[in-house]
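As you look at this complex, bear in mind that one protein chain is not there, while each of the others sits in place.
Entry: chain A
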Amino acid sequence: MLSLWLNVIAGGVLIGLVYGLVALGLTIIFGVMRVVNFAHGEMVVFGIYIGYWTVRIWDVPIFLAAAVAAVVMFVFGYLLETLVVKRFVNRPHHYQFIVFIGLSLLFSGVLLMSFGPDPRPTASQLSFQTVSVGPLTLDWARIQAAATAGLLIAALGAYLKYSAFGRSLRGAANNRLGGLVVGLNIPRVYAVTFGIGAACAGVAGALISPLFDAQPYLAVDFTLLAFVTVIVGGLGSFGGALLGGLTIGVAEAIAALMFTPSMKTALPYALLIIILILRPRGFFGAKDI
């Protein structure tokens, strides 16, 4: 019994790291630009399709698929911010809300037109490999996804903390007027931030592509998952996104074990409500990235 619990919790931690990466993308965009990307789930699904093409069709290793997704989605996010989002950054929130919902529907439509509504099984040989460590038997695909996500989260944290651009990005997040006063190129900071946020979502999508069938309708689930994760962790907080991801990953796994697999998606929302009652700002709310 103990072994079963350990396996379930370990599986939850592994997928939670990937959820943390998804949430990190959303929270970085919000923390710096104060806009809420309702099309974030679509960006995860773009990543799953990139994973589908690269891993399933071209048979490249998963970390290379993640690298392709990072580059493609960074460029996509950068261009999207430059061409569309920047025109709404200083508008009231209800304008932004409508624009991002519109983008979300547009991207879903493009995915439907391009790939059709049917799930495309992305399961590869990797999906069925397991690794045993002591009492734990873990999916090799999950281990690879979690390790890559963990490394990326650490690398992104180090980049934001120690690089000159990361410092500027944190400065712009903390005080936009202060950024203008010292001559930060705020539009460029915003475009790169949106690119990084989209890349996080895309990479997470590519990493979980061996675990999920690719289909456009997954986007809504991932958008909601990212929101729940970010709110549980604390909106705008780097550490909160990671902790929120781990919490949701483990909660999903425990729900599937204790109740039924269909409770897997319900428990995180129950957890969200409880955490919002006890800690309205989440674990690390109101802390700057």
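We take it that a residue touches a chain if its C-beta (ideal position, glycine included) is under 8 Å from a C-beta of that chain, and two chains touch if they have at least 3 such contacts; residues count from 1.
Keep in mind that, in the parts below, contacts and distances are computed from a predicted model.
Missing from the rendering is one chain, named in UniProt as "ABC transporter ATP-binding protein" (options: "Electron transfer flavoprotein alpha subunit apoprotein", "ABC transporter ATP-binding protein", "NADH-quinone oxidoreductase subunit D" or "Cytochrome c peroxidase"). Touching the chain that is not shown, out of A:1, A:113, A:133 or A:164: A:164 (per the contact rule at the top). In the complete complex, the residue from A:61, A:109, A:178 or A:261 that touches the missing chain is A:178. On the side of chain A, touch with the chain left out of the figure occurs at residues 164, 167-168, 170-171, 174-175, 177-178, 180-186, 288.
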